[in-house]
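Apart from one protein chain that is not included, each protein chain of the complex appears where it belongs.
For clarity, chains are labelled A, B and C in written order, and residue numbers in each chain start from 1.
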Amino acid sequence: MTTVTDQPAKTLEKGFVGQSIPRKEDARLVQGLGTFFDDVRRHGMGYVHFVRSPYAHAKIVSIDVSRALELDGVYGTITGDEVAISTDPFFEMSVEPGGLIKDYALAVGRVRHMGEPVAAVCAATRELARDAAELVEVSYDPLPVLVEAEESLKDEVVLHDDAGSNVVWSGVFEWGDVDQALAEADHVVKIDRLHFNRFSSTPLECAGALVEYDRGTHEWTLHCNHQMPGVGAIWMAPALRVGIDKLRFVTQDIGGAFGNKICLHPQYVVLCLLARKLGRPVQWTEWRTDQHTANAHGNERTFLDAEVAVKADGEMTGFKVRALDDCGAFPRYEPLGCIIWAQVTPGMYGWRNIKVDFTQVCTNKSPVSPNRGYSRMQHLWLTERIVDIVAAELGLDPVEVRKKNYVKTEQMPYETPNGCVYDSGDYAAALDLVLELVDHGSIEDRRREAAARGKLLGFGIGSTLDSGTNNFGQSTLLNPELQFSGNNEAASVKLDIFGEVVVTLGTVPQGQGHETTAAQVVADILGCSPDQVNVRRGHDTWFNSHAGFSGTYASQFAFTGLGAVKGAAELLRDEMVQLAAAVLQADAEAIELVDGMARIKDGPEEAALPFMALGAIVNANNAFLPPDFNPTLNHRYVCRPYFGMVDTEKKTGQLTLTYATQIHAAVVEVDPDTGEVEIVDYAAVDDCGVRINPQIVEGQVHGATAHAIGAALSEEFVYDEEGTLLTSNFYDYHVPHALDMPPLKTGAMESPSPVAPLGAKGMGEGGGGGIHCICAAIQDALAGAGKPIVSTSCNPPHRVWAMLRDPESSRAGVAVESK
Amino acid sequence: MIVSGTKELPAPRETVWNVINDPTEMAKLMPGVESFEVTDATHWTAKVKVPLGLGGLKMTMNFEKLEERPPEFASMRAKGQGVGALMDMTTSFTLSEAGEGTSMAWEADVKIAGPVGAMGQRVLQPIVNQQVQQVLGALEERVSVTSDS
Amino acid sequence: MLLREVEYVRPATVEEAVSLLGSYEGARALAGGQTLVNVMKARAAAPDVLVDLADLEELRAIGFSADGLLEIGAMVTYAQLVGSSEVEVARPILAEVAATIADVQVRNRGTVGGNVCVADPTNHLPPLLLALDATFTIRGPESERTVSADEFFVGVYMTAVSEGELLTKVSVPPSSGAGDGFAGLTIGKHGTYVANAAATVSDEGGVRIALGCVDAVPVRASAMEERLAGGDLSAEAVAAAAEGLGASLDPPSDAHGSGDFRRHLAEVSAVRAVLQAASRRKAA
Partner (left out) sequence: MATPASSHGVSVEVNGEQIELEVPARRLLVHFLRDDLGLTGTHVGCDTGNCGACTVHLNGEPVKSCMLLAVQADGARITTIEGLAADGELTLLQRSFNEHHALQCGYCTPGMLMSATALLERTPRPSEEDVRLALQGNICRCTGYVNIVEAVVAVGGGA
C-alpha cells in the first residue's frame, strides 16, 4: 500500500515525472539478453585464476610458478614480486600512520587475510587456469593473527611494518559541550559496548572484467562492472604509471553492486599487467567464495563507553562514545568511513552536544568497502540502540521518546551541531504513518495472544536518514592534504539526424532504472514520450560524458545525475525552440515543444516541425540557416551542487545535501526454546521528496529492507581465531530467500527537497532501518525474560538463545545514574 | 581445535612407550595411511587419506618429534598439505603406571586452514574425535597383543 | 566452480555399475550430484572416475517388498518421494521431510541414496531413517547384503557401502499405526540444520528417537527412549524424559552455534519430534 501526502512537486509540472512507468531496461533483461561483463568474449582471450592465501597472516617464504607454466594451455603467470617492480603502491587517503601503508595489487612478501591473492595464472580455459593455480607452490611462514579490533589497538602484532601501527586513522569529534550536558542531565545512561557486525550486500553478480591492451596506443579497455570508474582510474593509473587517459572503463549491465564494486582496483591492475605482458585479452570472473573471503565486506564497528545525557522529561541533550572501526587488512576506500557517518551525526534527533572519539584499525580480515548505507548505517544503529536502551532503562515509551527528540518539521531546514543541513521532512508524521501500517494500537493484544502460543512478541522502530550527494570536501576533515571537494555529475542530451533523442549518463547504474527515470525527465522537458528517448546503456569513459565524481553510489542520482540530465535537456530544448522559431519565422516565445514536435502555440496544423525535421535541418540540410546562428543540438551539462568549504578546525560543514527519511517498524515473535526470530508484521515509510518513478522508489525500499532483515537475523562474516572465514558461501552466510521474507507494507510521503533540481532526494541506500527496528523488537520481546540488552546488530538464534539463557551478563554493561 | 582425554591401556608403560615412539608402529595404527617413510630419528613423512570432503583428501603429512622424556612424555608436530586444506597438528601424551597397565593422558591441537577448513567447520570436530578414537582403539589392540606375546 | 579433471561413465545396468565401481581406483557413484558436484566444484573432493547411475531405472522405483516393507530405490529423487502415493500411504513423514530439503531444483535432482551415502551430519534423512528403523540394501560384485540403519552410518561422509559396492535401495517399515515426527532448527527456512531430531511412536507406545548434527553419525537417544517406555507421552513426561540428553552428547561448535547450544537444541528437537509423533499415531 502507498500513502502519499498531497504536496505538489515544486519543480517540474508532473508529466511523466511522478509516474510509475514500466522500466525501459526490462525488455532485454527478461529475455536473458542483457550484457554483463562475463558475457563479453574476445578472440584468443585467456582466463585468469588467482592463487589465494589459505592463511590469515603469514610471511611468503617463496613462490614457485614453474610447474604451473609447464602445463599445456597456460599462457603465463604473475606474482607479487613482479607487481612490486612494475607498479607503485595504491594511493592512500589517510594521514600517518595509515597513510604509510603500502597496498599492492598482489601480496608482496606477506599475506594479511585469508583469500588474499598472492599470484595469478592465465590459461586457455577457466578449468585449466584453476588447475595451473593449484600447481603454483607457495611456502608460507604463519604469523600471529588479529581478528579483534580491540586486539589490533594494542599493536603487539602489526600488520603493516611501513605504518608501524595497526591504527589507520584516529581523531576526536566534539560539537557542543557534552560534559556540561552530562553534568546537567537528570539521568546519565551508560552503555559499555555495542557491536555492529560484519556483513555485506553480496550482489548476486560477483566482480570481474575482460581487459584488452592495445600495444599500438598503450591503452587498456576494461569491460567490467566497476561502479565508480572515475575513482577506480584515480587509483589504477598512477599505480600503473600511466595517464588516466590510458584506461577505458566500459560497463553495460551490472548485476548489483551496493558499493561492493568500488574497490576492484587491485584485481583490475593485475589483469592490466597480464594483458600487457601476454599480449592477449584476459578475463577474470570472481566466484562467490572468493567474493565472500576476499572482496568487499561492510565496516565492522564497536562502540565503547557510551554516555547519554537525559533530562527528567525524556529529552536527550547529548552523548559521547568511542567508536572503533575495523577495516580489515587494507584501508582501500578508507578512512572515508571515519567521516561519512558524520553526515547523520545526531541521527533524527535534536541533541546538540556530541563527542565521538573515532579510531579505525586494520585486522587480518577481508578489506572493507562501501556497502549500502555506508558508515551512516553503523552510526544510525548506535543512535537507535541508544534511544531504545534509554527508553527501556528509564521506562519510557519508544514512540514518545522519539517524537519528543525528533527534529521537528517546523525546524526544517535544520542545521545539525556539525553544520549539516537536514533539508526537509516530517519525522513524527512518518512515524505515525508507520505505526498505522502495523496497527500499533493492537500490539499488547497481539503480545498476549502470542504468549498463549508460547511465543515472545516484540515491537521495534528504526528511524533513519538516507543522506545523499556527498561533499567530497569532508575527506579533508580526515586529511587536510587531500585535494577533493564538492561533487558533480555529467550528462549529454542530443537530437540526432532523424530526430532521435539520445542521452548518455555519467552514472553507472546497477539496477536503479536510470534509463527509465532519465527518459521520464527528458520527455517532460522536450515534450515527447519516454519511448522516444534513447538512454544509452551503461557507461563508457571514452564516449559517455562524465565528470570526476561520476558513478553510482551515495544516493545521489536523483540530485546530480538527473540534475545533469535536466540541465542538458533544457539547453537542448532552448536551442530546438530557437531553431524552430528561425525556421517557422516566429518568436521563440511563441514556440512550444509537444508530442514530439516544435510548433507555434495555437498556430495552424502545418506550423509545426517534427523532431526529425529539426534534426535533419541542422545535421543534413542547413545551408539556409543564418551565419550567426549555429545550433549543435548536442549538449553536455555538469550538475555541480554548491556546498561551500568545510571547516577543518571545527570539523563542520555541509557534508551532504539531501536527507531522505525512512521509518521502519517490525513486530517479531521469538521462540524462547530455540531463539528463532520470526517477523510477523513489518512496515517501512520512505520520504525522499519528489518521486520521479514511485514504483522504482518502492522497489529500492523493498531491497534495502531485505538487506537489513538479512543483516539483522543471519548475514554475518564470522571468523575463527585463526582468521578463517566460516561463512564463505550461501549455506553458512544465509541471505533471505523468498520463504524467509515477511510481507512488507510500505508507505510514502513526499517532502520535496528545497535544494534538489527536481525536488527529488537521493534514496535507495536507506539507513539500515530494518536492522535497528528488529534489534529493538527483539529487545522488546525479551523484556519479560530478564530484560537482556541487544548489543549486537546481527542476532541469529544462537545469540538470542544466549540472551535468554543469561540476560544478566548482557545487562552488565548498562548502567543508569540518576540525580 | 583442542581435543584431549585419558586412555587406560592393558600393558606396561615400557610396551606402550615403545609402540607410540616407533613411527613405523604408529603408522600402522593411523587410519588412511597409504605410504610411509622415515627421514631420520625425529622426522618422518606419511601419505594419508584424511576423511575430509567426500571420499577423503589425500595429504602429505610431515611429522617432527618435538620433545621426549622416556618413558613418560613425548610430543610431536605434524604438518599436512593437500589441495583445499592445510593441517597443522601438535600432539602430546603423558604415560603413567596404573597397576598392571598404563594410563595415557593425551592432547591434540588441530588446525585446518583453506577452503575445507572453512567449508567443513561443522564436521571437523566429529571427524577429529572419530580419528582419535580409531587410533586409540588400534593402539589398545596393538599393545595388548605385544604384552601377551 | 571449476572441477578437477575427471573421467565419466554411464553404465546401463546395476551389475555394470558395480563392476565399474570395483575395477577403477578412485571411482565414485554419481547419483543426483546435488552434493557431490558441489564439493567437486570446491575441489574439496576429486574422485578419478564418476559412475553416473542416471540410466539405472530399477533404482528409481518406489514399491513394496513381499513382506510389506516400503522399498525406495537409491535413485529416487526427493521430488518423487513428495509425490509418491506409496509413501503417502506407508510412511508420509518421508514425503513431509523431503519437501523441506533445500528447494524445488535440488529436490528435482537430489536422491535418497545420495543423501544417505553422503552422510553429512546435517542431512535430513540419516536421523529420520534411523528413527524409522530402515534397512539398506548394498550390492557388491558377488552378493547383495542388507544392513540396519545403526550399522549403515559409519562416520562423517562414511557409510557401510565400501569401495566397489553400491547402495541399491532403502527399505522402511510401514507405519501401521505408528506416528512419526521430525523437528529441529535450520539456518533460514528449508536451510541446513543446526540440530534436528526424528522420532517414531508405535501404536503400542514404543519410542525410537534419533538425533542429527550432534555427532559424526545420527545418534539414538536410548536413555530418553527407555524413560518413555512407560507409555506416558504427555508434554510434561516427554520434557522430563529429555532432561540430561544434551549432557550425554559432545556436539561440534561452529558459526551457527556452540556445542552447548546444540546440546540444548537436541533436547528441544527430541521433545518436539516425540510429541508430534505421539499426536499422529493411531491410538492403540
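Convention: a residue touches a chain if its C-beta (ideal position, glycine included) is under 8 Å from a C-beta of that chain, and two chains touch if they have at least 3 such contacts.
Source: prediction; values computed, not measured.
> Please provide the labels of all shown chains that the missing chain touches.
Taking every chain of the complex into account, the missing one touches A, C.
> Out of C:Val14, C:Ala29 or C:Val49, which is the one that touches the chain we can't see?
Checking the options C:Val14, C:Ala29 or C:Val49, the one contacting the hidden chain is C:Val49.
> Of the residues listed, A:Leu33, A:Ile497 or A:Ala812, which one is in contact with the missing chain?
Once the missing chain is taken into account, the touching residue is A:Leu33.
> Could you pull out which residues of chain C are in touch with the chain that's been left out?
1-12, 16, 19-20, 23-24, 27, 30, 33-34, 37-38, 41-42, 49-52, 54, 79, 102-106, 108-109, 189-190
> Give me the chain A residues in contact with the hidden chain, please.
20, 22-23, 25-27, 29-36, 38-39, 41, 126-127, 201-206, 253-256, 258, 285, 287-289, 510-513, 695-696, 698-699, 702-703, 705-707, 729-731, 735-739, 741, 744
By our rule, only the chains that are shown with their structure count from here on.
> If you average the CA atoms of chain A and of chain B, how far apart do the two points sit, in angstrom?
Centre separation, chain A to chain B: 50 Å.
> Could you state the distance in Å from the CA-based centre of chain A to that of chain C?
44
> Give the residues of chain C touching no fewer than two other chains, as numbers and ranges.
Residues 42-43, 254-256.
> Quick check: what residues of chain A touch more than one other chain, meaning two or more?
134, 289, 726, 732
> Using the touch definition up top, name the residues of chain B that touch chain A in the complex.
83, 85-86, 88, 111, 113-115, 117-119, 121
> Taking the complex as given, what residues does chain B use to touch chain C?
Residue list for chain B touching chain C: 51-57, 83-85, 115-116, 119-127, 129-130.
> Would you tell me which residues of chain A are touching chain C in their complex?
By the definition above, chain A touches chain C via 49, 126-127, 129-131, 134, 287, 289, 673-674, 676, 714, 716, 718, 726-727, 731-732, 734, 736-737, 739-740, 796-798, 801-802.
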